[in-house]
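Scroll down for the structure; my scribbles are underneath it.
Shown here: the complex without one of its protein chains, the others still in place.
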Amino acid sequence: MSAVPTTTPVPAAPRQWRDGELAVLLLLPIALINAIGFILPVLNLARYSFNKSRVGGGIEAVFTWENWAGLLSDPFYLELVFNSVWISLAITLTTLVVSYPIALYLHRASGAWRTFLTVLVISPLLTSAVVRTYGWIAILVDDGPVVGAIKALGLPAPSLMFNIKGVFIGLTEILMPYMILALMAGFGRLDPRVEEAARTLGATPSRTFMKVILPLTLPGIALGCLLCFVLAVSSFITPKLMGGGRVFLLATEIYDQAIVTLNWPLASTLSILVLIVFGAALWAYSAVLRRLD
Amino acid sequence: DTVVLTAYSGIFQENYVKAVVEPFMKANPDITVEFYGMPNSAQMLGTLRAQASAPQIDIAIMDVSVAKAATDEGIFAPMDESVTKHLADLYPQAKAEGVNAVGVTFDNLVLLYNTDKVKTVPTSWNALWDAQYAKQVSIPAVPDIQGTTFTIITDKMAGGTNYIESVEAGINRLAELAPLVQTWEPRPDVYQPISSGTAAIGIGWNARAQVYADLSDGKLGVVLPEEGSGFQINVIGLVKGGPASDSAKKFIDYALSPEAQAAFTEQMFYAPTNSKAAALISEKALSRTAAGAMDKMIDINWLEVAKIRDAITEQWRRRVIPLSR
Amino acid sequence: MEIHKTSWPMRILVFLLFVYLLAPVILVFPLSFSGDQVLRFPPSFWSTRWYSALFANSQMLQAFWTSLSLAAIVTALSIVIAVPAAWVMTRLTFAGRDLLFNLFTAPLLLPTIVLGLAILIVFASFGLLATMHGLVFAHLVVTLPYALRVLAVSLSTQDRACEEAARTLGAKPLTVFFRVTVPMLTPGIVAAAALCFLVSFDEVVITLFLTGPRISTLPVELYNYVYNQADPLVAAASALLILLTLAVIMIVERAMGLGKAFVK
Amino acid sequence: MTSAPEEHLRLEGIGVSFGAVNVIPALDLSVRKGEMVAFLGPSGCGKTTTLRIIAGLNKPSRGRIMVGGRDITRLPIHDRDMGMVFQSYALFPHMNVTRNVAFGLQMRNIPSRDAESRAAQALDMVQLGHLAHRKPKELSGGQQQRVALARALVIEPSILLLDEPLSNLDAKLRDEMRVQIRALQQQSGITAVFVTHDQVEALSMCDRVVVMRGGRVEQFGTPTEVYERPATAFVANFVGRTNRLKGAITAEGTLTAAGHQLRSATTLPPGAVEILVRPHRIRIDDAAETANRVKGAVSGITFIGDLVQYAVRVGDAEVVVEEATRRDRSALAVGDTVTLGWSAEDTLVYPAGEQ
Partner (left out) sequence: MTSAPEEHLRLEGIGVSFGAVNVIPALDLSVRKGEMVAFLGPSGCGKTTTLRIIAGLNKPSRGRIMVGGRDITRLPIHDRDMGMVFQSYALFPHMNVTRNVAFGLQMRNIPSRDAESRAAQALDMVQLGHLAHRKPKELSGGQQQRVALARALVIEPSILLLDEPLSNLDAKLRDEMRVQIRALQQQSGITAVFVTHDQVEALSMCDRVVVMRGGRVEQFGTPTEVYERPATAFVANFVGRTNRLKGAITAEGTLTAAGHQLRSATTLPPGAVEILVRPHRIRIDDAAETANRVKGAVSGITFIGDLVQYAVRVGDAEVVVEEATRRDRSALAVGDTVTLGWSAEDTLVYPAGEQ
């Protein structure tokens, strides 16, 4: 076995990367993209939020607190923020509840079956959100199949379209693939041996789930919830199409201000507000993660 | 030479290319006009604004109030005799003070209904308030300018005298309509849901309504109510420093010419802005535009309306839409 | 392993949830064969006219290729950039690491409409508008945070003992990374790549601001299309996309055993 | 120890395949109530698999499992009331040591205060009371193994399955743990199945021993039976150290090996045979009269703690002899000529080629 001499450590080893240098080198691309694609634009936005808007959509480059003062003193906007946050939270939680079983099932499936199901999960994302929303409209309209089925059961027919219910149902479905992918990415820590240990200790499948599987998959859950919350708050296509103009959310409002009314300073102010709300959410998320560790 | 023209995408694009762009290119073989469709004026302004330093677009067709903002930001080159010789022939409504663009089409708000669901042909805006169409009414709400136009019409009907000062009467009347409304944001537009019967009645722009009415096998009915209506004005402007300015000027001149105006009206029922065009248009087509009913039109000063738009929006949000929840 | 076979009630639940998830997707197929002018279910009569219309629409086809190559480039770049970054974030400790991590993933926090608007302004001054470079760059701004988050979670839950073993066997950090860390990270990479591809392929809002007369993507074309007419052409396009994806995955599966990539 | 030899656990024709690999062809086994049975066998012979089958973690491809006369083959895992120590520990990474140990008690709906005090007791038993609040990854290998042990013991299951539960403990601790496990098992009348690679453990601790090989039972008997009367050459060879000599039985019934004629208590038909003699049953230069006596030269001496091993060359074979180290023996040196002697009963003979 000693036919080939083993290599002894070469004293003149190539220069060692120190951790700090390595970090800088590896983070350079993402940092550049972040700086140009995010920080700079956001600074620009922040600047706009202190500019004056002119009638018809013009922007006057003078400093003013008007936008912020107007925003923070108008109960309409405060309610808007509050509504957006809690609706998004509710949608996120619902998405989690309906996605988790699928993700777990996928995690345990194997071979081609798993691939096939994974593709099925992804396929909704290939159908643009606009088209899927139209699909939901076709399903949920007053004379559509769902309302028809409910009526056939003799129950009072609910109105599922052009209100918050429709937005809820549609958006939940639209966010599911993202949630499922995030959950699956976080399932790595789930060692089957540990589940087995719980079962031999007398835990029923449901208690094994609550006590072992759930805690071990918390990182994935936290990630999925973060992504979905963010996407829910950002979404405006679905609320616009399914909300019937009754559902006012931050993103739809920003859309209206930026695209319809062309009030960029106000849109910027709202955006910075969203950023602050999200910053808080992110902070909460990291706090939760740190607790889990 | 390639001229880039930006205007509304979709059905407008289809028809405009057929009626105006293609004939122009046939007449000027050395010029290619590329039609770059965008969904709305605001987005056009956004794009123009972003390209201000190096424009890729030569001509824009957009709503007059947005064109005002663009003018203020110096995006449009002045529109004078050097651009087009048809200026003098345009209706006065087509020329707005302080806007470097002139009207290329007129459109007006109309009442739409589904012929299966609405048996008697309505003649008045008041049909919208008819309780038998509860939850079947489709209204594009403000900040969409259809909503704004509708507010001004309602205000006048409810006894309002000066919409610039107050639309109180109109808002009160709209509050009564609110509980009957199915959606304030019909998608993709108001015409298709009414054609397909998702909604029974609603309001929309005449030109598109006429086109969809033809496509709907008679399912979509269009009426210019007896109380009259208001104009929406699309203007055409020349982008300052565009890459093909000379050819662009040629195109604008052509677009405002009576022939082109007439062709487009025949094609898509926008009322012409060139007073000389009416003569070239068939009676049948003309009757489906507001050109024959110029006297019934409320004179809306869009530049003034822009100033009160925020106030109207606020009223809708606080006093109208919540009543429909 | 036997106990991981799913019980029947659970299977039924999963089935029902799949029905919910796929309902609008499944609906796309009948809708695409509708003869109607508008999206309506059930259609009043059947036809293939929207497929013919789709293939006649050269702009749409052009946009499809743009989207495909864009998504592919963006996905590849995202993974190449995010994997080392996620590695640094989970394997090295240095001051300000958490701050940097939050900063790098912060673009997620901005509604895309805002980001689109904001990027538009900046890109205009760099001359990046309506170019492939610009689109790639803008999409990276959005996809990188997804990739980084997903990969960081995967990496931090990964067992370190194998990396240590590889290092004692004489593997240099880079080799450990490519031969041990990355293969063990495969599920995470697949998930991240899928996310990036889809986010890029489905991205409308930001792209809307950055496309121009010279370049456009499929979602933008579709969006612009349905902005004006909600006819079944978009359903036909979606149906084709889904079939195409299934076909591609099937071929890759046959050729390379993609199943392995998805297996734990 | 078991008052009535009542049957508790029974495997009937159990078979297991992993894909194409038939790991266990057909296994029958019957364990009495309160008995402790050891599984001994080479690495990869199917010990862990059998335990997993009993616990319900794998479903057998064939056969059935009976407990107390009841067929439990299809009973869900959590209703089996079995405790298991996993070869790889399988501790819950997100729980601290106490919560790991208390888990099984909580699953039995024992109030949490009670559960914690019993967990604390169990931890004291495995000498880990002081690490109760650590997370598993902050423990050494042996400490983790003890937590796994405490976790299985604390629930006092009706059947305890132990998969090499002491493999990472030092001799001292292992002795103590063995005593503890045995005491607890006997006192609560638990039926236990113990997989171990340590023969001392198997022979000293368990009521009966199963020797497995390639998924089959080679011998199932008391430690003495297995050690003194191995059923096959494989068992003799696997359990305890042995010398293996090639030999033959002539037509007249004489046994020869390494050029010597030997005597054995076993009779076999003529043919090639294998002769097994345990190293410590051989005396060196002992005055006492023994049935077999051969001469040889010392070729190696190894010191292994309590024992000294001499390798002695006899003819063309090498015979290993073990003796307790003692100070009164004048040390042998390599090259010394010695006489080896052992009894006929210690001469185990099996047909050649059996293994």
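Residue numbering begins at 1 within each chain, and the chains themselves are lettered A, B, C and D in the order written.
Methods note: a residue touches a chain if its C-beta (ideal position, glycine included) is under 8 Å from a C-beta of that chain, and two chains touch if they have at least 3 such contacts.
None of the values given here were measured: they were computed from a predicted structure.
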Options D:Asn237, D:Thr266, D:Ser299 or D:Thr339, residue touching the unrepresented chain: D:Asn237
Contacting the left-out chain in the complete assembly, out of D:Ser17, D:Ser117, D:Ser204 or D:Thr250: D:Ser204
Touching residue (missing chain; options D:Leu169, D:Val193, D:Val210 or D:Leu348): D:Leu169
Interface with the unshown chain - residue positions in subunit C: 159, 161-162, 164-173, 175-176, 179-180, 183-184, 186
For subunit D, the residues touching the chain missing from this view: 18, 40-44, 47-49, 87-88, 138-143, 146, 163-164, 167-174, 197-200, 203-204, 223-224, 227, 237-241, 278, 280-281, 288, 302-306, 322-328, 343, 345-346
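Heads up, the rule we're going with is that only the chains that are shown with their structure count from here on.
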Leader among chain pairs (count of C-beta contacts): A-C
Averaged-CA centre spacing for the pair subunit C and subunit A, given as whole angstrom: 14
Subunit B and subunit D, separation of their C-alpha mean positions in angstrom: 91
Touching two or more other chains - residues of subunit B: 40, 43, 46, 187
Residues within subunit A bordering two or more other chains: 189, 196, 199, 205, 258-259
